[in-house]
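Read through the structure below, which is laid out as structure tokens, and then see the notes.
As you look at this complex, bear in mind that one protein chain is not there, while each of the others sits in place.
Lettered A, B and C in written order, each chain numbered from 1.
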Amino acid sequence: MNGLIEFISSNLQLIYILILAIFIGLELIKNVPTVLHTPLMSGANALSGVVIMGAILVMMNTNPDNYLGLALGFIAVVLGMINVVGGFAVTDRMLHMFKKKK
Amino acid sequence: MNGLIEFISSNLQLIYILILAIFIGLELIKNVPTVLHTPLMSGANALSGVVIMGAILVMMNTNPDNYLGLALGFIAVVLGMINVVGGFAVTDRMLHMFKKKK
Amino acid sequence: MTLLLNIIYLIATITFVVGLKMLGHPATAKKGNLIAGAGMVLAIIGTVFLHDLEVPLFIYLLLGAAILTGSLIGWFMAMKVKMTKMPELVSLFNGFGGASAMVIGLVEFMKNTQVDDAQKASSSIIATIMAAITIGAITFTGSLVAWAKLDGSMKDIRLPKYNLLNNLMLIGLIAFSAYIVYSGSNSMLLVYILLFASLIYGFLFVIPIGGADMPVVISLLNSLTGISAAITGILYDNMVMLVGGILVGSAGLILTFAMCKAMNRSLGNVIFGAFGGDAVQSSAAGKTTGTVRKTSASDAAVLMNYASNVVIVPGYGLAVAQAQHVIHELEEMLTKRGVNVVYAIHPVAGRMPGHMNVLLAESNVSYDKLVEMDDINPRFPNTDVVFVVGANDVVNPAAHNDPSSPIYGMPILDVENAKQIIINKRSMNPGYAGIENELFYNQKASMLFGDAKSAIQSLINELKNM
Partner (left out) sequence: MTLLLNIIYLIATITFVVGLKMLGHPATAKKGNLIAGAGMVLAIIGTVFLHDLEVPLFIYLLLGAAILTGSLIGWFMAMKVKMTKMPELVSLFNGFGGASAMVIGLVEFMKNTQVDDAQKASSSIIATIMAAITIGAITFTGSLVAWAKLDGSMKDIRLPKYNLLNNLMLIGLIAFSAYIVYSGSNSMLLVYILLFASLIYGFLFVIPIGGADMPVVISLLNSLTGISAAITGILYDNMVMLVGGILVGSAGLILTFAMCKAMNRSLGNVIFGAFGGDAVQSSAAGKTTGTVRKTSASDAAVLMNYASNVVIVPGYGLAVAQAQHVIHELEEMLTKRGVNVVYAIHPVAGRMPGHMNVLLAESNVSYDKLVEMDDINPRFPNTDVVFVVGANDVVNPAAHNDPSSPIYGMPILDVENAKQIIINKRSMNPGYAGIENELFYNQKASMLFGDAKSAIQSLINELKNM
């Protein structure tokens, strides 16, 4: 429990950022036309690829003789990049199907 | 200039909060019906009364023999409270004029 | 202790966001205001009781007294003010908020001069203090001027080259505070000068702007107060102040633009266009001539009684005369007799956005009888009688015809297209923009002079005897 307290009081601003970000997410997406559900899902998925940043940091932080760590880091980076690049590319292809609606 | 740099790097999260808050403000208010402009203005004004928190902190932080400081603090608190209480009250009265629109 | 306080602040912040969101929708606005208010109270209580400072009792008492006084004054003012005077009041409150931020900055700098060099604040802190002082001061005097103008107790004053002057002064202010920050100066004098200059600037900034544009100015100043609050928030790194302030800052800005859009003007035009004033001149210049047809209550009553479509155009005068109840009575009476009656609502009719909606809602006019400008304009051609009650600028054809007119370009209600126009006002005096209205000389138009309330009342009486 006090672990939590300590966390809250030490990461206060983090929590604000969290909450504000949640609000923005909700505000932006509510009442989106059905047509865009799929591209939006795909785009959001691409965004969730930010995790790649973590994977990169892992690799750069692992010390050279920790082979298992490096191997895993490698995998993490590859998977993350697939998510990012593939995600944005496929979203773009989906949206390519749309004419601008005025 | 390096004052700014130092500020940025030391208050990084603050800046994120700032930016996110700006986004939310914009998102929330864009396309509000004209009818609500005035109550909204009044409500926003009431909210800007948060400055009262600062005024209170000033008074509590001033040491007792700093009379000028206390006097000014007193004024700040009074003005701030007028803004807060008056602001919310008048907004409520304005909105009282509205029937729920369905 | 501080954890609890932090959680309270967190909750308050959330209430602010949610409250502001709800304020944007007619159905939830009232609740939203209360929610935000509750959050504010919570935050204040928390700040007073949950801080971790050593505060002597008498300061506590002083604080309590201050809070009490402020609350009472604020509440009293809010309760006593007349509906039509509310915008003024908001402006006044807003000024107080700015002043509060200004004073805070002042005290903080003062304290900083008293501590020895070791504890001196960093330049970034000083910068925030300067920002709080200048912005606070500008909003303070600016809002006071706006208040005086809306109150009608101050006319537009325009110094030669005022725009150039103001902008130069603004630059000067910024340069000066930058100097104070980087010189790491310690002198109160410099700060007092800065303060004074800022107060002057706030004054000069608003005086040239036409009174009709005050709501826009207030909204803009309001946004500024928010920013100054946010800045003081950074000073104490207090999240509620920061987030709350920024919310107001950005929301206020958007709102300002929305208001300008409603009057179809650009913000720049509002601030530098010196709207109201040219008005006065042009009204002096363009004297419209022609004959004005007077009409009597009985004739007007007959016209309306046998019309099939009647459109009522309410304006500021309706509010002044507090004739919202009698007009509703008239409308119901005509409807009973099979006349199709609606109200044409101009977005900027009256003295604040939504003024007419608020006024008519007060007398329980049903919402679907209030037709927005864009929907009603195409319907005027097959309207038999338009009844203009205390409206003037919003039906002034000059907005279409006369490029020299200060309201040129503002969308208006095209009542000319109707078959008959009955206009009720007390005299031939101009409206807010202070300009002649050739509509009164239109062939189809006839004037029903008199105070709106009594005029409508006599219309009702006439109808009764038919």
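Please note the rule applied: contacts are C-beta pairs under 8 Å (C-beta built on N, C-alpha and C of every residue); 3 or more make two chains touch, one makes a residue touch a chain.
Note that the structure is a prediction, hence the values are computed from the model and not measured.
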{"item": "Among the chains presented, those that the missing one touches", "value": "A, B"}
{"item": "Touching residues (missing chain, whole complex) on chain A", "value": "3-4, 6-7, 11, 14, 17-18, 21-26, 28-30, 32-62, 64, 66, 68-70, 72-102"}
{"item": "Positions on chain B where the hidden chain makes contact", "value": "5, 8-9, 12-13, 15-16, 19-20, 23, 27"}
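FYI, only the chains that are shown with their structure count from here on.
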{"item": "Distance between the centres, which are taken as Cα means, of chain B and chain A, whole angstrom", "value": "33"}
{"item": "Distance from chain C to chain B - Cα centre to Cα centre, in angstrom", "value": "18"}
{"item": "For chain A paired with chain C, centre-to-centre distance based on mean C-alpha positions, whole Å", "value": "43"}
{"item": "Numbers and ranges of chain A residues touching at least 2 other chains", "value": "13, 16, 20, 23, 27"}
{"item": "Chain C: positions in contact with at least two other chains", "value": "17, 21, 239, 243"}
